[in-house]
Each structure stands twice: as C-alpha cells, then as structure tokens.
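So, chain A:
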Amino acid sequence: MVLETILYIVAYPPLWQLLILGFLGSLVVAMVAIWFERKAAARVQRRIGPYWASPRLGGFINIVADMVRYVMQQVIIPNTVDRAAFILAPIVALVVSILPLAFTPLTPISLYWPVASMEFSLLIALAITTIPPLLVVALGWAANNKFAVIGSMRESYVITAYELVAVLAILSGAAATLSFNLVDIVEAQQPLKWLAILNPLAFLAAFLAVLMSTSAFPFEIPESEHEVVAGPFTEYSGVLYALNMGGAYIRRFVYAVLLSLVFLGGWAPYTPVSEGPIAGFIVPSLIVVAKATLLVLAMSFLRAVYGRYRLDQALEAAWRLAIPLALLGFGWSLALAYANVI
Partner candidate 1 sequence: MRESHTGTSSGEGWKLPGMMVRRVEREVYEIFIGPQHPGSGHMRIIVRLDGDVIVEADPDIGYVHRTMEKLSEVREWLKPIPLLERMTIIDACNITVPYVNALEKLMDKSPPPRASYLRVLLCEINRVASHLYGFGIFGVFLGHSTMYMWAFGDREVFVELAEVLTGARLTHTYPIPGGVRRDMPQDFPEMARRAVRYMRRRLEEYRKIFLDNPVIVRRLEGVGVIPRNLAAELGIVGPNVRASGIKYDVRLVEPYEVYDELDFEVPVFEEGDALARTWVRVEEIKQSLNIIEQAVDWLERHKGEPVIPKEDFDKLPKLHKEVYEKTGRVKLLPAHASMKIPAGKAIARGEMGRGEIVYYVESDGGTTPYRVRVVTPSARNAVIFKYIVPGHRLMDLPAIYGSIDYFPPESDR
Partner candidate 2 sequence: MKAEDVKTLVERILEGMIRGVEIRKGYVEVVVDLENVVEAARRLKEAGFDHVKSVTAVDYPKESKIRVTYHVSSYLNEELARVIVGLSVDLPRDNPVMESLTGIWRSAEFQEREVYEFFGVTFRGHPDLRPLLLIPELAEKRVLRKDFVVREESIYEGVPHRYE
C-alpha cells in the first residue's frame, strides 16, 4: 500500500515529466554528457581525463564538484550591462529549453501524459525549441561588450541557416505517418520499422541541424574561443555561466528526445504489458531516455575529431548541403506514406 502510494506520487505525470525528467533528468544527462565528452576526448588524445576525484567511477564526481563550485562562485555583474536582460536571459533560456519536454509523451498510455492531449505535440515541441537561440542573441547584446556582440551576430547568422533544416527534417516524421501526434508516430514504428532506417536522409539532416543549433563541433562558431573570447557568454561568471554552458547540453538532450521519438522509434519495440506505473510508464520512459542519451554521447564525441568551421563555410554547408537533404528527406517521407509502408 505504501509502495503503491509512493509509486503513484513519483510517477505523477506532470511531476515526473517536468521536475524529475525535466530538471533533474536534464541535469544528470548534462553531467553525463560533459563527463563523456571529457573522458572520450581524453582517451582519443592518449591521456586519462577526469580520474583522481573518484577513480572507480572514472572521475564522475569531478563534474559534480564543478557544478557545486559554479553554484557557490561569486556572480560578478559589471556596471555597464543591461541588468535585467543580463540576469534574466540565461534563466529564461534554461526554462524555455526544458519546456518542450512537457509535450513529448514517454508512453502510449494516456494516464501518464503531462498534458491532456498529445494531438499536435510534435508541432508544439518543435516550435518551442526555436525560442532559446533568440534569447542567446539577446543576452549577447545585453552584455555590452564588443566580443559578445560579435558572438551574438554569429549566432543569429547560424540561426537563419539551420532553422529550416531542423523543422523540415523533423516534420518528415509527420509526413511519413500523416499525423502530428507523437504517440501515433511512435506506434507506427513498432516493432522495428524505425524511421531512421527507412529514411536515413531526413535523419542525417536532423542530426546536422541539431549539431549546428547547439554549437557542437564542428560548428562551434558563436563561442569559438580564439577570435571572440567566449562569444555571447564573455561577461558571465558563477551560476549564470553554468546555466549558459549547461544550457547547450540540455538543449542537446531535448532535441535528442525529440529525435529518438521521431526517428529511433521511441519506446519501440516494447509495448506496455499493463497499465501499472512500472510497466506502463517507467520502463518505456527509460528506453526513450536511453536512446536520447546515446544520441547526446555521439554528438559529444565529435569534439575529439573535428576542428571548427569558418562562419561562411558553415552557412554554405547548411544552405547547399543540409537544406536539399532535408527537402529530399521530406519528399521521401511523403513517398513512404503514399506507399503505405509505415
């Protein structure tokens, strides 16, 4: 009886979705992503990476200690910044980054959805993910520093490049199943007709768009250290800095959840055997989170392999390569829907 009550409270969908999966889960996944990035890059570069803090865990406590340090560090706000935008922009950006998770179902059972209906969930989630980059542009302008302004200008150029690609590529999931409902999209991919296998072009275009959007190598242009000191984030310190830097990883995780629902089949091949909280909710959500984490780790690994593109070369890559790819993927999805394959 007690166990059931506890399970009911823990698995209360809005609580689980936004607080535990959203905040805590994003935090944990961001830390795992940072740890993997440092560790994998270290192994490729023939050194050890984080080690001494907790040798048996591979140095994971090092990242936790970094987070604690950022929280306790002095936040320096220069006199010359636009105070309201400077402080609010990272906080609002973080909240808006996590918001799409309210519209991503983790299970087909409607009891466990945070909102009443998932009818247009794909459209809404995708629309919300386009807001945080605008806030980054705003916070660069608020910082009142030449390097920050150059960084935000670069971010705004990159936004124009990848927006179209991301929207087209992810909407090809809707095109394939003729529905905006994420639950229908996942159910149509059961058990192993994943869209990534049937439509690899759209998956590749979506992956590229996510790389560009969240400043992963080789597209780490707005924050490139060697011409602009830290891009839009130059003047930040303390917990605001941690929010900014962690924000990129959290956005990667949210995009990855969306990608794993649309392309990697969500919780397929598992179908909930009962309506209970464990079998019906926790297990499918863990499967989705595991697939999303794999995508995030794949993106982190590219840091060890690639250098950085020049700004105009990245834009050229987006307009000449990624948009045709996304259009082709979209067309291919429509062809799949026409042939009733999925």
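Keep in mind that, in the parts below, a contact is a pair of C-beta atoms (placed from the backbone, for glycine too) under 8 Å apart; a residue touches a chain by one contact, two chains touch by 3 or more; residues count from 1.
Candidate selection criterion: all candidates are chains of the complex that A comes from, given by their letters.
Because the structure is predicted, anything quoted here is derived from the model rather than measured.
> Determine, using the touch definition above, which of 1 or 2 touches chain A in the complex.
Spelled out: of the options 1 or 2, chain A touches 1.
> In the complex of these two chains, what residues of chain A are touching candidate 1?
It comes out as residues 41, 44-47, 78-83, 144-147, 149-150, 217-218, 220-221, 224-227, 229, 303-313.
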